[in-house]
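Only a single protein chain was left out; the remaining protein chains are all shown in position.
So that you can tell them apart, the chains are marked A and B in the order they are listed, and the count of residues begins at 1 in each.
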Amino acid sequence: MKSLHSLTLVATLPVLAGLAFLLAGCGPRAGDDRTVVYNCAASTSDIAALSREQAGFLARTGIRVKLNPFSGEEKLYAMIAAGQAPDVFYTNGAVRDRLAAEGRLLDLRPFAEHDPFFTRLRPEIRAAAPSVNGGIYSVSNWTHTCGVYYNRAAFAAAGLASPSPDWTWEDFAAAARKLTLANKDGARPARYGVFIPAHFIEALEQMNHAPIPRGALLLSIPPESREVYAAYLALICEGVMPDIRRVQALGMQAGQMLESGRVAMLVEAVPHPGLIETLTIDWGVAPMPRFGQKAPRYFRSASGGLSISAATKHPADAWRTLAWLVGEAAPYQPNPVLGDVDFARAWEAKYPRLRGTGFREVWARSEAHAGGDPRYFVRFASWSMSPVMSRLQPWLDRLWAGDATLDEVVAAVPGINAGVREDLERQLRSTALRPAWKAALERELAAARNQP
Amino acid sequence: MKPREFLSPITPATPAGPLVRIGLTYAALVALGALFSLPVVWMLSSSLHELAAVFAQPYRWLPVPLHWENYARAVTILPVPRFLLNTVLITAPVMAATVLSSALVAYGFARFRFPGRDALFALCLATMMLPGQVTMIPLYLVFAKLGWVDTYLPLIVPSLFGSPFYIFLLRQFFLTIPPDSEEAARIDGASRLRIWWSVVLPQARPAVATVLIFTFIGTWNDFFGPLLYLNSPEKATLTLGLNLMKTQVLGSGVVEWNVLMAASLLVLAPNVILFFIAQRHFIRGITMGAGK
Partner (left out) sequence: MKAEHRQGWLFVSPWVIGFALLTAGPMLYSLYLSFTSASLLSPPQWLGLENYRRLAADPLFYRSLGNTAAYAAMGVPAGLLLSLGLALLLNAPVRGLGFFRTLFFLPSVTNTVALSLLWLWLLNPEFGLLNAGLRACGLAGPLWLQSEAWAKPALVLMSLWTAGGQAVIFLAALQGVPRELTEAAAIDGAGPVRRFFAITLPMISPALLFNLIMGLVGALQVFTQAFVMTGGVQPGSEGGPNQATLFIVLYIYKKAFQEFDMGYASALAWALFVLITGCSALAFRLARERVHYESEAA
């Protein structure tokens, strides 16, 4: 009995000590006028690098940047709802539109018009910046294309030459077949030829010239997309691609499969700093394969960016911080969104490992073919992304699982769109929607109604 | 009480019975134990492998040589001493406050008859059943109004008011305690608070130990609360830090599983040690019945 009491007593002391400590730490906040809070999902090493650099930034500009590395949708909304929004934070395309439509984001046009920083951005990034009402609510802080990373040793062992930059889907699939290694028991390949994470299907759709209008509110699955889905499905059915329909959000990163020799080719983002830093095998990267004689349309994504809270007390300082983060801060340089640096060369200087991998070719092609058309993850950047995807995804799941045919998926599109329309019309009824957004939404819905 | 008393068999020996029974018990314990510990053993094993070996097939369970540097790397990414201090500063007061307040309230619900008691208890239980996702933001607004965001107060103060989960647990336990000794103390003129403290709590030791352990684990592993209320990286708890590290490690192309597992085990270790020590209290609890 004694021991319980002493246990409780021992536990009570820290309570008092803790409370005293907390109350002591609870005094009025230092009223530093020019503090800009940056909410970022940065890694600890990035935080350390940024912290080191911000001293110089403070000396130059008098702006103190406070890093808040804990991000999450709930946290951001809670902070905004409480009137304590961070000054600068990341938004993806869909979230940006919703927040902007409710007046929560600062329109960056006044700054963009006068700051030479904005003109440093690649033309297509600038062109894609305005939202439906013409306002600019975020600045892209990264952009990437994608390519086929491949294991050179596996290619050599299979007697294959390195992929030609102009290879076609047939070449690609043939290589995948040759690279697939049967297991001794014959049950399951010891090595798969290729893995294409399902979210890169849109890159293939682009290569096959599927017309996916940017910002489209309603879903369409044109014949070009159907061909791509069929080709993707065929790789799984043939056993040259592992039946992991989704790269799991966390557990198994696609890069791991390439690294561990489980797959010989992998479609992934280019540039991909993480992959470059961690791959230890001898690898190369090739452009995406073309479909038939169609001119290539290399996919390019810059669907998210940095936004500034409408409630910020220091709009100019927040903009200056944003420009610093995108255009100057070392952890993010060289940054592919900037048009005034030779990105490929600068990137190779940062990662000498890249020389001779084909990276330069992949990047050059994406630049040559992306003029004025940023090739977003279109379906994931529009206002109606969530209503569309929550209805389409189950159909895709059934398609990959063999529980639905392509025809059935295509036949489901009108039903999906009816539901999306219902959701959008509900949003239209909200009084919080700013007039410009309301008008734009009505206009697009009316236009969509005229489509079959 | 003799420390080994609890080991004496419950059943009187029947010829040939005990050996077979003990053998079967051990067989079941070992089989289930292997099954339960396999994932953790894999964590341990992979935390000591070099990265390539983590993905090798077939998997080699014994890392040769042992790559202790994974732990060194985990500690450089995750500032353990700092975060450990933060975590303790939250966990210790929460444990003490939760167990005391919950036990008070539970005793009130278990042993007093007053109008509205059952309705109040039902309400108390009902509050557990509203998913936190919708009350989270209103609650955040309250703490933000108080200026408590980015302090430990929103994580600690609620524990002063008892937790429905533990109130329920302790009430259930108090109800199984025969009230005789309390009545005897009342006849001796002891106050109800005094009885609660010196008669009831000691008898409820297994339950109190359970609540302490659960509170410890719950607070130690809480990710959502610190994520929501803490902003400054230097105020992070171990679990929040682990999550931050996860973002970093997973953001790279090839996940450093070995380092991630090393860090997870470092965060896990205090829980295991605490449980190993505290379970003595469960074991002592067996004498409770004999003690009356």
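Just so we're on the same page, a contact is a pair of C-beta atoms (placed from the backbone, for glycine too) under 8 Å apart; a residue touches a chain by one contact, two chains touch by 3 or more.
It should be emphasised that the depicted structure is a prediction, and the values quoted were computed from it without experimental measurement.
**Q** Out of all the chains shown, which come into contact with the hidden one?
**A** Its contacts among the visible chains are A, B.
**Q** Please identify which residue in B:A53, B:V75, B:V88 or B:L139 touches the non-displayed chain.
**A** B:L139
**Q** Consider the whole complex, including the chain that is not shown, and state which of A:L306, A:V388 or A:V409 touches that chain.
**A** Of all options in A:L306, A:V388 or A:V409, contact with the hidden chain holds for A:V388.
**Q** Among the options B:F83, B:Y152, B:F173 or B:Y229, which residue touches the chain absent from this view?
**A** Spelled out, the listed residue whose C-beta touches the missing chain is B:F173.
**Q** If the missing chain were put back, which residues of chain B would it touch?
**A** 6-12, 22, 25-26, 28-29, 32-33, 36-40, 42-43, 55, 57-59, 101, 104-105, 107-115, 117, 120, 122-131, 133-135, 137-139, 142, 158, 160-162, 164-165, 167-169, 172-179, 192, 196, 206-207, 209-210, 213-214, 217, 220-221, 223, 239, 242-243, 246, 257, 260-261, 264, 267-268, 271-272, 275-276, 279-280, 282-283, 285-286, 288-290
**Q** State which residues belonging to chain A touch the missing partner chain.
**A** 73-74, 77, 80-81, 92, 94, 98-99, 102, 104, 187-188, 197-199, 242-252, 257, 260, 262, 380, 385-390, 392-394, 397-398, 401, 403, 423, 426, 429-432
Rule of thumb we're sticking to: only the chains that are shown with their structure count from here on.
**Q** Quick one: report the Å distance separating chain A from chain B, using the average Cα coordinate of each chain.
**A** 37
**Q** Report the residues of chain B in contact with chain A in the complex, numbered from low to high.
**A** 52, 55-56, 77-78, 88-90, 92-93, 95-97, 99-100, 133, 136-137, 140-141, 144-145, 147-149, 151-153, 156, 198, 201-202, 205, 208, 212, 227-228, 230-233, 236, 240, 244-248, 250-256
**Q** Across the complex, what residues on chain A touch chain B?
**A** On the chain A side, the touching residues are 1, 4-5, 8, 11-12, 14-15, 18-19, 21-22, 25-26, 37, 41, 43-47, 66-70, 72, 74-75, 77-78, 81-84, 250, 253-256, 259-260, 262, 268, 272-280.
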